[in-house]
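See structure below.
Apart from one protein chain that is not included, each protein chain of the complex appears where it belongs.
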Amino acid sequence: MNIHEYQGREILRRHGLPVPPGQVADSVDRAVAVAKELGVPVMVKAQVLTGGRGKAGGVKFCATIEDVRTHAKAILGMEIKGHTVRKVLVTPAADIAAEFYLGMLVDRRSGRVLVMASAEGGVEIEQVAREKPEAIVRYEVDPRYGLLDHQALGLGLRLCAGDLKKARQLGAALQKLYAAFVAADASLAEINPFIFTPAGEGLAIDAKVNLDDNALFRHADYEELRDREAEDPAERAAREADLSFVKLHGDVGCLVNGAGLAMATMDLVKYYGGQPANFLDIGGSSNPEKVVNALRIILADREVKAILFNIFGGITRCDDVARGIIQATNQLDIRVPIVVRLTGTNEDQARQLLAKTQLVPAATMDEAVQKAISLAAAAA
Amino acid sequence: MNIHEYQGREILRRHGLPVPPGQVADSVDRAVAVAKELGVPVMVKAQVLTGGRGKAGGVKFCATIEDVRTHAKAILGMEIKGHTVRKVLVTPAADIAAEFYLGMLVDRRSGRVLVMASAEGGVEIEQVAREKPEAIVRYEVDPRYGLLDHQALGLGLRLCAGDLKKARQLGAALQKLYAAFVAADASLAEINPFIFTPAGEGLAIDAKVNLDDNALFRHADYEELRDREAEDPAERAAREADLSFVKLHGDVGCLVNGAGLAMATMDLVKYYGGQPANFLDIGGSSNPEKVVNALRIILADREVKAILFNIFGGITRCDDVARGIIQATNQLDIRVPIVVRLTGTNEDQARQLLAKTQLVPAATMDEAVQKAISLAAAAA
Amino acid sequence: MAIFVDQNTRVIVQGITGRDGSFHTQGMLNYGTPVVGGVTPGKGSQVFADRVPIFDTVADAVAATGANTSVIFVPPPHAAGAILEAADAGVSLVVCITEGVPTLDMVRVMPYLRERGVRLIGPNCPGLLAPGLAKLGIMPASIVKPGTVGVVSRSGTLTYEVVWQLTGAGLGQSTCLGIGGDPVIGTTFLDAVEAFAADPGTDALVLIGEIGGDAEERAAAYLQDRVDMPVVAFIAGRTAPPGKRMGHAGAIVTGGSGTAADKTKALEGAGIPVAQRAGDIVPLLRQVQAKRNR
Partner (left out) sequence: MAIFVDQNTRVIVQGITGRDGSFHTQGMLNYGTPVVGGVTPGKGSQVFADRVPIFDTVADAVAATGANTSVIFVPPPHAAGAILEAADAGVSLVVCITEGVPTLDMVRVMPYLRERGVRLIGPNCPGLLAPGLAKLGIMPASIVKPGTVGVVSRSGTLTYEVVWQLTGAGLGQSTCLGIGGDPVIGTTFLDAVEAFAADPGTDALVLIGEIGGDAEERAAAYLQDRVDMPVVAFIAGRTAPPGKRMGHAGAIVTGGSGTAADKTKALEGAGIPVAQRAGDIVPLLRQVQAKRNR
């Protein structure tokens, strides 16, 4: 789950990181009020769940209250990579003497939290990784001990060439970031930049925190961090129906059991010249309710011209699955052709059941995909 | 540092253990007021920094408010193993269906926190260990992982013969006790008994928590847990002067550098038929101020008839030490003979310095101890 | 023969009385898997399916049955704890089927397993099926057939699809292994490949990868250097958009790495043909086999 900068800041602040004050505003007037309270100069920063805000003009320095009014007006409502800006963060503009990147993520290879940090702060770490990989210091944290004092200080000293005072602040920031990462069940946490003011004060200027969806059950309070407005309505509906769904932009709706098979199905649609409309994994048991929810989500997409079920029954009996699909389609107003491929135990009985319906049976993935593509093309 | 039951209860409560309500009272009226607020029946429990309260009559069941008045009156001011009872804890009397002992301490051998628990609750664990050692379950906690869920539940199941509901409560209590132990830097933590009411509710009825003196620097708040009134005045003065001191009941005051040598000196006093008045380690450097403080504490003990310095100089120069001792003795009114044994660098110069004073020099431990004993005997 | 299981495998099931646990334990028993016990706290002394004794703890189960393997069907909040319990009780192989285990739970679990030399398969995986020998997990027994092809995969039903095609083409399997789709898993692609390489009963390999991470790349490097048997691969997710989690917590393309193109390149660079479609795997494998037999 991705959360906004202002929410990530709050998590970091709770773990003792030096986050400057600031408030979020959803209107120009509110932004101005916050700026007046803080005193100019301030930064006005678009709160959107995507990167590249700066380049898109979503982050502005405001020397005066008039600036705040002008920029907040321009930024609120702006589209950034398909996301509408509904909120801005207003926060004091800091004098920057030095900028650092401090980040953490779960490293698959080591199975540990990987600290990544760089004195090349303020730019995207991917860019640093490409252009100046030696500028990134990395450290895999042993989960049994956490990020120890000497390790944190050692990283700090490497980042600022032995300046002990700065190194201590950077080390402490990394330890707090690690504590926040673990406590929040994050999958990614970045401070970019972590700055020092000319007076030597360290500040966490930006915050990006992604949370592990699998761990949300133990963070009931995080549900309220979820920005429902910023979510794609279909993805939100899928999440609420406990379906794995990603919206794409094709005309063949895909309904598959299993994530790997769902990806392979999308790939096959593309292989045969079609365009998948989505990724959708309906999970292990295809009970009618889930199928109804899934179909409803896919049908809401007006671009969808044909729907493809690809179910590898495995242990589930295919005749049961077929009955579930038929029951589900009966409950809904189906406006597009549906191709169904069912494989596994009792697949023959399943085919007999489908034969009595409008559903188009198919014996293999390839056949199903090809049929769905031509039906979609015919409907276009 | 030992703390009172009511203070230990507070630490356990903060870590989520089911501690029944209750308040401490330093007068009969206050005890009665607390009992009225809680409602009878209550227990009135002497708060002293020693064991064996029950046998001494310091823990009483009170069915009525009249009982509270009677027992509080009897208990307040009572002497238990040389400790005067100044406070009582008043807490609801619980119906007991089953009693357990839950305890933890740092095990020297494994270097880990050792969980000890027993279904033979309510009696001293030492007695259980002697009479029914198989009734104690033990578990050494790996500090890297803490007390894991399955380990805690497994201990719970062993303690209550597979009763899952009780086992879960016992397991959870052990995990919370471990968390409290670690967070508080305890050296010992006991709940004896942890009970179940007939309704199956688990309650931590008693709490004994000792804190690691070495860790007090990171628990500034614990200083207020220290019961200065309950401390021996000499031991308190020594603690405040940063001296290791234990009061004994002899007539030879001992002033030694190093704990091992101090013990060996006491042993030697006893070996030659004398009685050491104290254990006192003045630590590494014998600066005059420390010596003054140490002498003052020893001289305050009117039983002391002679004082023995046993200093193995090692790296410190003995003439410096001798000067320190002379300076210190000049600042105080010395009413008893002082024997000084100094060994190490420049010990000859030291002896020359001492020769000009009233101080009695000695070349070896044995000589010094024998001289001190006879001087004490002569003064008696 | 097979990897990770043999004639001495003795299995317990953690969460045996749950909905999934009981269903799939029955499936394992039906396949002839030596399931010798089950674990559900509070249900000790009950019996499953008239023949499998249930215990309160894994330690009890291991003590009573001599089990050396555990299959876990425990809900996500307690799955990591179940793995730790199994490792603590001394089993040497743990298969965790549970989907949705928090990643940091797995981060904490891994060193505990390593310290004890315990192999974990999963979590979030279908488990392992060694045709004719044992089934540990949820793979459908109907689609497999004894043979000499090793199959390792990060997904579930896609594995079934491929195994079903292999079996349909008469290519039996030595072991079908689903390692799971999560970012932090016990047995990696590389671990599986090493085990297959050392297994005398395996003479060809099918790798079913997907986007995210670099497990396939690492396996490719190993295969090129050390393994001399026919290998073909398939990578799911060629059309996945970057930054989106495709169902599996591990299936996400981040910062331009972990793409299907990267993986395909690495595999082909190591001389391993990569099928464009799942349906191409069997013909591709036959081709590679034929080339070697010439």
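To keep things simple, chains are lettered A, B and C as they appear, and every chain counts its residues starting from 1.
Just so we're on the same page, a residue touches a chain if its C-beta (ideal position, glycine included) is under 8 Å from a C-beta of that chain, and two chains touch if they have at least 3 such contacts.
Given the structure is predicted, the values throughout are model-derived calculations rather than measurements.
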item: Omitted chain - touching chains that are shown; value: A, B
item: Omitted-chain contact residue, chosen from B:66, B:240, B:289 or B:366; value: B:366
item: Contact with the hidden chain (one of A:63, A:97 or A:148); value: A:148
item: Residue, one of B:55, B:109 or B:356, that touches the chain absent here; value: B:109
item: Contact residue for the chain not shown (choose from B:40, B:137 or B:182); value: B:182
item: Residue of B:96, B:179, B:261 or B:336 touching the missing chain in the full complex; value: B:261
item: On subunit B, residues whose C-beta touches the chain left out of the figure; value: 106, 108-109, 111-113, 125-126, 129, 142-144, 182, 185, 187, 212-215, 217-218, 244, 246, 248, 256-264, 266-271, 276, 279, 281, 312-315, 343-345, 364-366
item: Sites on subunit A contacted by the missing partner chain, in the whole complex; value: 144-145, 148-151, 153-154, 157, 162, 164, 167
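The rule is simple: only the chains that are shown with their structure count from here on.
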item: Junction residues of subunit A - those touching two or more other chains; value: 144
item: Overlap residues in subunit C, where contacts from two or more other chains coincide; value: 108, 111
